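Here's a slice of the assembly, chains where they normally sit.
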Amino acid sequence: TKLWGGRFEEGVTDAVERFTESISYDWQLYKYDIMGSKAHASMLAAQGLITTGDRDIILEGLDQIEKQIQDGKFEWRKDREDVHMNIEAALIEKVGEPAKKLHTARSRNDQIVTDLRLWCRDAIDKILIRIKQFQVSLVLLASKYVDLIVPGYTHLQRAQPVLLPHLLLSYVEQLERDAGRLIDCRERVNFCPLGACALAGTGLPIDRFKTAKDLKFTAPMKNSIDAVSDRDFVLEFLAANSIAAIHLSRIGEEWVLWASEEFGFLTPSDSVSTGSSIMPQKKNPDPMELVRGKSARVVGDLMTVLVLCKGLPQAYNRDLQEDKEPLFDSVKAILGMLEVCSEFAQNISFNSKRIQSSLPAGYLDATTLADYLVKKGVPFRTSHEIVGRCVALCVSKNCQLTELEMDDLKAVHPVFEADVYAYLGVENAVNKFISYGSTGSEQVKRQLEDWRVQLGINP
Amino acid sequence: TKLWGGRFEEGVTDAVERFTESISYDWQLYKYDIMGSKAHASMLAAQGLITTGDRDIILEGLDQIEKQIQDGKFEWRKDREDVHMNIEAALIEKVGEPAKKLHTARSRNDQIVTDLRLWCRDAIDKILIRIKQFQVSLVLLASKYVDLIVPGYTHLQRAQPVLLPHLLLSYVEQLERDAGRLIDCRERVNFCPLGACALAGTGLPIDRFKTAKDLKFTAPMKNSIDAVSDRDFVLEFLAANSIAAIHLSRIGEEWVLWASEEFGFLTPSDSVSTGSSIMPQKKNPDPMELVRGKSARVVGDLMTVLVLCKGLPQAYNRDLQEDKEPLFDSVKAILGMLEVCSEFAQNISFNSKRIQSSLPAGYLDATTLADYLVKKGVPFRTSHEIVGRCVALCVSKNCQLTELEMDDLKAVHPVFEADVYAYLGVENAVNKFISYGSTGSEQVKRQLEDWRVQLGINP
């Protein structure tokens, strides 16, 4: 019979038990559940609500249970529904009467959300580490190719030449904002609902500031109804993960493209590739395809909890039980994605020669030519038209801008002079960039150095 | 080493292996994978591509493996990545050379999608049964309360009186359309991709019509690239599940409302309720809250696969591996939701007395009064205004429409006559409904009877 079963005359049906149980996944919270129970018991004793003797018995019992769980020797029982009831019932079996006092001045409603906030806090910290690791991998990769010019794309059309480190650092920037969102989320997560009890607080003289402090929360939550009924911290966490996942999906897409025969810019090592069961020559960048693919589940998890919470009245509703699996799934996915991205970054090489030989295609220096004209005093819109005509000429002659003769150029517009050739060709083009944050060598070198310092990478 | 590892010099890293494996969930396809392999082997033999001896060895080996799996004695290995490789490698270990011929003229690309279509077909059939069971439960419940009048709501405001069976049958109608969508989906699922191989088909003389027929597919798919690259059947299935889940969430909401103290219309039996760890008097309709809640994951699963497939070029991409977990999750959820809804329907009682005593509130007969005026020749818009004034009068007198004196009515409008009282009061109001599909007793009796016949419920 259930611990809450006092007035119940019959048990639930098998189907209902199977449908409503959560122990098959919420056992993962055990560490936090025990942590919370220990802080709670200590507070109860400090407030004189239980004796210190009872407290010690409870703490000792909980330690044993934690060890049993870690050793895989704890039996999780579905008829005990969830992680709280499993642990509490086991504690009662183990230590008897004192354990029956543990649930004083608390409810599963505040207990679960305390567990969950503690879990989220740790999960965020783990993700932050992985983000930093991936940033470090990207910066180290960038450091290997400081001078490599690659095509920069818009609309997946070649647009302008950029330094590879510049491109890689654009991802580092995005990851930094992903980290920022998680840090902000952690701030809001880190308030303690314990003591809100079922929804209204309690008439017993508990000390919520003590439990909050012991559990390293910033402070207790200020409103007990809010404390047990809201899951906005889960939503914020899942949203932060989703945005990060979208960033990773874009890197996944880019690296899958670059690993194709057609681009041919990048080769993953065997250690991060997989093969085909029927096409022996294949070397697929599967990890990055799966990074792209797994972004979908992270988004789906967010959607699940948004739909879940929509339209629920205050306070706790059983629906909220369903917040855990998507949360666990999202965190597992994002951790795996970051880890694999990082490994991939450590195990690819860029095919400098092939890239270089491909650079003449696409008129990557056209914009630099427009800048040249502006410097000569031609209004930009006019410059733009002139360069357009130059490109059209190249297309008709099947040549590059740098291959146009001065006569050709003069025929397009008299403003061209010999110094124009210092602006043409991909290398010249890159060297001309000087604006803050641009792909110019000096700018990129400075950015790279800044990131090395910020990430603690030794020279 | 991997079966595809011919030219690979080093294995993948642990992180990549962990990240890319699918065996931890796709083992659930084993039955269909083996079914497909058996049909494939038989076809290869029929076409002379392997000997009948080899075929028999393969079939026998596959049977043994299936039994091992069913008995929990099969070791699933992560280093073998997926269900296909696990079974094929085990078969090679078991029967040697002949097993190496099994992968002739197929690829994991067509194999997985064959497995998945077979799995979906069975899953749809299971859901269809559960839908019917729930419909039967609803019809039986309706049959218990043929004469019970309940308030009908719009905007959650009392609007008109309806017969409870009429309300319950509205859900039966919706479930029937849910079934219809799944049946249509099953039609489109039931085409055979096997033989599409990696993406282009094969140069070996296989007979795709034979495998299709043996596996009870309608026909082989007509285009090999389409066959391996599309997952629209998964999306359609998940969408059908999502729409059904939304329907169930609405029933969940309604029954949770009706089980509240404030409505008090419905009491679940103990066998489908749960209690509270701190509030001993509580008897919560948790199963229906979770039905409502689990609708969220079904929607999230759809979202996951939509995001997954977005923007993938032809043909197979590794991303597609991620279609399985949401699919499995959606089906598990919807099956559980339907089962529990059905059990709940079998284990609730409607509180007829309380409902009856509450009926006078809300002016449920107001619309019938407007109909009365229309029958007297008053244009509807005018009738509507007159009834509005009558209601306003009731509000000021704190009485029901049926309690208004004839003088009161005449004062509002001279058209009222004594026969008006046959239209007032909830029972009169219900009895007046006569239109097809309305809540009038005759109409509802006929609908109920139709459903009993259609669902094969004996009188």
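General remarks:
Each chain gets a letter, A and B, in the order it is written, and its residues are counted from 1.
Quick note on the criterion: a contact is a pair of C-beta atoms (placed from the backbone, for glycine too) under 8 Å apart; a residue touches a chain by one contact, two chains touch by 3 or more.
Note that the structure is a prediction, hence the values are computed from the model and not measured.
The total count of identical chains across the complete complex in this file is 4, with 2 shown in place.
One rule holds in what follows: only the chains that are shown with their structure count from here on.
Rotation angle relating chain A to chain B: 180°, from a CA superposition, given to the nearest 5. Computed centre separation for the pair chain A/chain B is 33 angstrom, with centres defined by C-alpha atoms.
Those residues of chain B lying in contact with chain A across their complex are 2-13, 15-16, 18-20, 84-85, 103, 106-109, 197-198, 253, 269-284, 286-287, 289-290, 292-297, 299-308, 311, 317-322, 325-326, 336-337, 339-340, 343, 347.
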